[in-house]
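All protein chains but one are shown in place.
Chain IDs A, B, C and D follow the sequence of writing; residue 1 opens each chain.
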Amino acid sequence: MDLGTVLSLILLAPLVSAGLIWLFARQRAVLAMTISMAAAGIILGLSLYLLFGGWDGIPYEGSAEWLNLGGLSLSVGFLLNNLSALMLFVVSFVGFWIHLFSVGYMNDDAARGRFFGGLSIFMFSMLGIVLADNLFMLFIFWELVGFSSYMLIGHYMNDEAAQASKKAFITNRVGDFGFLIGIIMVYWSFGTVSLTELQQLLEHDTGSVTTTMGLLLFCGVLGKSAQMPLHVWLPDAMAGPTPISALIHAATMVAAGVYFLGRTFLLFTPEALQVISWVGVATAVCAAIWAFGQRDIKKILAYSTLSQLGYMVAGFGMGSLYGLHAHGDSHTALLYGVGASMFHLTTHAFFKALLFLGSGSVIHACHHEQDIFKMGGLYKKMPLTTIAFAAGVLAIAGIPFLSAFFSKDAILYVAKATNMPAFILLTGTALLTATYMGRLFFVAFLGKPNSESAEHAHESPWTIVVPLLVLAVCSLVGGYVWMYPQPLQPIIESWVPHAHGSDHTLMLTISAVASVGGLVLGFIIYGAGASEDRIEKVAPVVYGVAKSKFFFDEAYGYYIRKVQDRLAELMAFFDTLFISGVLVRGAAGVAGLFGIVARRLHTGSVASYVWWFFAGLIIFGAFAGGYLDGLLQ
Amino acid sequence: MSIGLEDYIFVSVLLFAIGLFGVLLRKNTLVVFMCLELILSASILALVAFSRYHTTPANPLMEGNTFVLFIIAIAACEVAVGLAIIVALWRRNLTVDLDEINELKH
Amino acid sequence: MDTVLLKEISDTNLWGLLLPEILLGCSAVILLFVDLFLPKLRPQLSRIAIGVLLLALALLSLGVGCSCGTGLSGELFGGLISHSEEADWMRVFFLLCSICITHIGGVFLKKQNLAQVEFFHLVLIVTATFMVLVQSNHFITLFVALETITVGFYVMVAYKRDSRLSLEAGLKYLIMGALSSGMLLFGIALLYGSASNPTLPGTALNPLNFDQLAHFIGSTDELFNNSTNFMVLFGAVLVLSGIAFKIGLVPFQIWVPDVYQGAPTPVTAFLAVSSKAAGFFLLYLMLTGPFADLEVVTLPLLTVVAILTLLFGNVAALGQRNVKRVIGMSGVAHAGILLMGLLASLKVDWAFGAVLFYLTTYALASFGVFEVMAHVASKDDADQDLDDFDDLLKKQPYLGGVLLVSLGSLAGIPPLAGFVAKLLVFIAAYQAGLYWILGVALVGVVLSIYYYFGWMRAAVMQNPFLEEEAPQTIASPSIGARVIMGLLAAATLLFGFYQGLFTF
Amino acid sequence: MTTHLPIAALDGVTDLLRTAGESMPVFHSFLVILAIVLPLTSALSLVVSGKLSDSAVKVCGAIGFIAPGVISLWLAAVYVASDLGGKYAFTFLADMGLGQFGIFLHLGLNGIALPFYVLAGVVGIAAGLYAIQSKVERLRLYLILLLVMQGGLMGVFSSIDILFFYFFHEFALIATFVLIAAWGRSGRKTVALEVTIYLTLGAMITLAGLIALYVTTGAGDYGFNMIVIRDLMVNAPMQHTIFGLLLIGFGILVSLFPFHTWAPRAYATAPAPAAMLHAGVLKKFGLYGLIQIAYPLLPTGISHWAPLLLWLALGNLLIIGLVTIAQRDLKTMLGNASVMHMGYAFLGLYVYSAMGIGAAIMMLFAHGLSVSLLFLLADIIEKRTGTLDMREIGGIGPKTPVLMGLFCAAILASIGLPGFANFWGEVGIFVSLYGSPSPWVLYPALLGIIISAIYGLRAVACIFFGEAKGEFDGGDITSSEKLPALLLLVALFVVGLWPRMISDPINESVEDTFANKAPAITAHAGELTMTE
Partner (left out) sequence: MKEFLFYFFATLTIAPAFFTAMSRKPVNAAMNMLLAFVGVAGLLGLLETYFLAILQVMVYAGAIVVLFLFIIMLIDAQKTPGPKFLRFAASLLALVIMVFFGYHLVLGSSGAPYPELPAEAPASMARVFGESLFTRYLLPFQLTGFMLLIAMVGVIVISRKPEAEATGGEK
């Protein structure tokens, strides 16, 4: 099979699946599951086929014209290179296991047909982003993942889901606002949006790149990857089913922003990269703090996702800057940023998917109880889940030689090399990460059950457990190059910046201290199986600060209610009163008034009518006499 | 001072003006109608005067005078029909005041 | 006067060319006798009258009395009348109109307790006079014919003598008509006086003849320019004002709604269509004939008049609920558009064709409306308002359909003939540079939508607030009425798509 | 490395269609006429036939709706396959009596007309099918009026002659008014009249512009049609006047801000099929007219008015966008949304480049499909809940999954989600905007995508999600309601997936139409940086 066909198959399989489900399997849950699983299987199979021999590692591009309007030529096409291969691998791999997990997790849901259809659409959209060879196509799928996310967040159709899904979509739209402007700027500046052509152009000349353009493109990342200040939708998105949180809001979609940065890394100026770095750092730090204010297991994970995404973004920014500092502005040097962020993206995909699935397993077991302080003691009831979850916690905490250790290390390293304050903040974040993950794990899994539902928890079926275990393994060993298929190895090997010499030791020490220290701290503060939050009790102010999430939601709420809606109502009022009322109705009214006057002139008495004739006589006579000539000239 | 055409025409114009003045002023249908007859007379006078003064040997003008014959006939018809309507209306309304004949309005 | 000359003149008295008119006149008289001696035929009177009109129409279309084919166009009867193609066209027009009016009259009289034969008698004579009027080439013919028509209308407007309103309308028409006749006559006298003045250049032998008058007005010498002579101008505007009364141009339009409302429906139709058309044709005759050289005065004057007419007609019809008054006021507005077309025809050679087309479509649509009105009206037909048409489409779909088509055409809505007519007139007006009138006319069309659609809406919808009164029953139209209405509506539709029957 | 992905399977079909088009030109011209005549014939036969059974009436109506739709699709297929370089095809010429004025019944299609033509056909089928199964009083008259509308619509977009183009539009418009007056929701009495007067005002101003154009160009001597006028010249002051008239006149008809207030009221009141046909198709008349008539002929006039046009279009987009957010009545909201989206199209025209115009056409095509779908679905919702006040509806999603799916899809399509046809037009307009002399316009223009997302998703959330409230009666969408909805959705989706289906003919025809005016376009649009 030639590459184009394979890639088309990969892309179209989920679309076909979605179509089939929508046409035939809306009411047939089992059929829907089967079709969806089959699609996921095909994707994974074909991806693995590509990675293990089907593809020789040489970038492949194929495209067809999609639209041609007066010089605007948009095309649909595939660009398969190392980076997209890595992302393809992550998406298809994690995606497959989450499909499998969903089969078990969603077994009691009435609308499974819709769910699996949505999942397939998501796979389609996400793969589109991964494979897109140009920015417009990327934008199209970018929007489509937004749509599938919207659809799946809203799956339960309750008020919370309704609000959350709406919020997610609109927040993303805000990001896309800038994103699209950025893409259009690129189009008009370079005359092309093809990634390959852009790369070729930029390798020779980076002069046309502006900071504005880069920042506008980054707006898309702000939305999709939930960076500050557009992060607010992600925690709310937890209203969706847990597999969705795992797949879309942890492993793949939210990481698309980072992937996009990697795809277009040449379009960012150093100034833009500085901004990007600081946005990433701020997100990482703040989200880590906010995680302490949460009791809901998924929310905690959501904030941790935010924090990790901040890492990735910061890693991209600082990695690229590092490349520039260290190696001049040769474009290959910028790959350090790509490497650092993509590496963390990959490992994060494994362990965060794992953690979410783990939480899903727990929630499933606890009859949809999500408050960690009402869990406790689950290790006895759900040993496999606990082990897998522990693996995830250890990995995210950055325990040495586990996956996140390596990836986070690279980011910390470039931070240290380029931006000391950021380094300190990120290190602190690493500590906080370990602490709140520890809090989650210790409170929920250890100790004694704190509620009915926790007591009656039981181990989940194999469809749930198997994905957990697979992902646990990946989380543990995901930091090693050998784990990856041949074509992906260059990224991990040569793009990821590594500390050398004394730096290396220093970094190692700092990371180890932060991670282990964090876990220990978490245990000390919260203890095993606690039924209440100690910080909340002891230092309510601190807890309050974390819980407040720095009032972003309130601020946006205020804006929507008091500014946007008020403005909308004002405009509606203006529209009704002024345009429709005064102008249109007013004009009609004036005409009507004249009508009344004109009708009143018909008094009915001939005695008054003859005066009209007299007036006519005078007017006509005046014309004849030329008295009106001056008037008419 | 001999009497010229302008004098006749001026009389005619005055008659027309007074006729119209009466139409404007009066509200009694009969009087209004009489004033309308005055207006017709004004035209008769003007036509005859013009014919008389503008006659030349080459142009023995008859048209104006013949026209007057028609006008007199028309005036008679108009009066007949008009008075018939006025009487019919009077029979129904018992009024000949124009201000009171105003059912049709607005 | 020399008898040879008189003989020569009387040789041009070719009565055969007026055969259709003579037929109508004689038949009118015979009709009175038929009524007297053959009372059995009384119910058939309207059919007999229609038959006579059709016969006249046949005569005309066979070329009898028609300038076409005989080669006898131009002045006849010693210059009293003049044959032309346009005039022949108008004669056919009047015959067709009178067929409809006769039919509407039949429908109307069936509901009334009134004398029957006199109505048809009057219609026939007035029709014949209209036909003479449009051929007139001399102020005596013009005035006599016009007065004959006016006297006929005095009678017809007041025809419903058991109704105060009809008599009142008759009185109003009488006084206003007599006043305007007086003005017209005085104008003629002044023109006569000027044109016969031997000291002026181009003195006319027959000053009341249009051609000679035109020649006189066009003459100048070193001392005098007749076209700026005040007496000529004043005479001309007085004549125009007399015609403006017939047409209903501002400020001589004030009588229109009252008289239209009070007059019996067929007479309203007669006034609204035939009388107005005749007025326009006269105006055309004047503006292209005797007053052709007075453009400096007539054009601005009539431009102002057209604008005022368009505005007043449309505005005054707003909010009017009595449909006859609506028709009256909208008729004034239509007169404004026709006047615009007429003014355009002074500059654009095909525009008069457009005006005639407009008149045709206006007549078709108006008769459609009047037919329906005659059917819908109860015995008292002066007080028809929108409520009488409530939900007509449901009660009498045929009448409702014809009403909608006709009103649509009056409003100028595609695909009906009224639209094409308006379009052509507008194009002509633009071509002639009458931008101001055109602008006002377009605004007027928008305003007209209000009252036409108000009426149509009443016919389409049921007014829920009308419950308290007992719903009046509307009789189904007879087959003959259906045929006539169907033809009117079909013609309105056809001319909207296809205008090939006309040459412009 | 770039390879094209050919779609070889279609080649055979293409050949077949091309052969059909080439071998039977008269037949295809006849089809264009037939598409107009058939609905009118159906209407006429419903008028004149006496008592008919309900099903006979329905069949008769269905023929009148479906036939033109099928014809339009067939003609579109033949046109696309025939590779005509954007020229007019299937032309038909007849003198209807005004030939001496250069006014002929002159029909035909090119790539600009084609999308609108197909739109008219497809929406016509959907609206017709929906109308046929709806339970209204006086169904026969209802169908007659809709058929008249359909006939007019097919005529509007296949007319080459400009006055016939106008003629057909008015023709279809009148039926709309009657439909609103007789079958509308509460308030129809006033609304019908207001809308009628307002639109007549627009039509009259347009007519003034067209007459001015007719006389100024002297087109009467050559034939006053869209082909001829491309080669004519108008002096600059006249261009300003005429374009001003056309802009305001057409603007009123397309609900250009601030002449838009009729639209939401009309659509909220009109019966669904009328709203579908009007909002979906007929309203495009104005922009179509600008594209086909004003743009090729009046470049100077356009440059003169462009700044004003820009601000008005932004008014559509932002002010009406905000107004839309504040709406609580679903149909009013959709009406406002439709007004808002016209802002995009006007922006596309403002740019005055092949890209902008082409994108505006695509946008209009897609908008027509999506907005008619939305009105259809809103009506279905109203039938079930008895109200359109979104505050009184809630949580009906679980009871009506299919309806919800369709509605979501329609809303998302209308807010420009990729995968649906709307996206292409919008994105094309955005791209072209940045290439215009005032690229900053892109920023406020793009706010539109946020605004539309806000009101669109609010509506979905209000109606389908959350706590169930309000009355609900009737269950999920029935299959007879589903059929028209699916038809529209599929059309949206197909074009969304493969936009070249319509963009290629559009592109060719736009380039063909503006071939003589190329300097004006490039100079104005500053396309110099971007060629090929």
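Just so we're on the same page, a contact is a pair of C-beta atoms (placed from the backbone, for glycine too) under 8 Å apart; a residue touches a chain by one contact, two chains touch by 3 or more.
Only a predicted model underlies this, so the values are computations on that prediction, with no experimental measurement involved.
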{"item": "Omitted chain - touching chains that are shown", "value": "A, B, C"}
{"item": "Selected from C:Leu114, C:Leu205, C:Ala292 or C:Leu487 as touching the chain missing from the view", "value": "C:Leu114"}
{"item": "On chain B, residues whose C-beta touches the chain left out of the figure", "value": "1-11, 13-22, 24-28, 30-31, 33-35, 37-38, 41, 44-45, 48-49, 51-57, 60-62, 65-66, 68-70, 72-77, 79-81, 83-88, 90, 96-97"}
{"item": "Residues in chain C touching the chain absent from view", "value": "1, 3, 6-7, 9-10, 13, 18, 25, 29, 32, 39, 42-43, 77-78, 80-81, 109-110, 112-116, 118, 121-122, 125-126, 128-129, 132, 140-141, 144-145, 147-148, 151-152, 154-155, 158-159, 161-162, 167, 170, 190, 194, 197-200, 224, 228-231, 234"}
{"item": "Contacts of chain A with the absent chain, listed as residue ranges", "value": "611, 614, 617-618, 621, 625"}
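The rule is simple: only the chains that are shown with their structure count from here on.
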{"item": "Rounded Å distance, chain A centre to chain C centre (Cα mean)", "value": "77"}
{"item": "Whole-Å separation of chain centres (CA-atom averages), chain B against chain C", "value": "25"}
{"item": "Of all residues in chain A, the ones touching two or more other chains", "value": "599, 602, 604, 606, 610, 617"}
{"item": "Residues of chain C touching at least two other chains", "value": "171-172, 175, 179, 183, 257-258, 447, 450"}
{"item": "Residue ranges of chain C touching chain A (in the complex, touch as defined)", "value": "171-172, 175-176, 179-180, 183, 230, 233-234, 236-238, 240-241, 244-245, 250-255, 257-258, 297, 300-301, 304, 312, 315-320, 447, 450"}
{"item": "Residue ranges of chain D in contact with chain C within the complex", "value": "47, 95-98, 100-101, 138, 141, 163, 166-171, 174, 177-178, 181-182, 189, 192-193, 196-197, 200-201, 204-205, 207-208, 211-212, 214-215"}
{"item": "Parts of chain B lying in touch with chain A, wherever the complex brings them together", "value": "20, 23-24, 26-27, 32, 98-99, 101-106"}
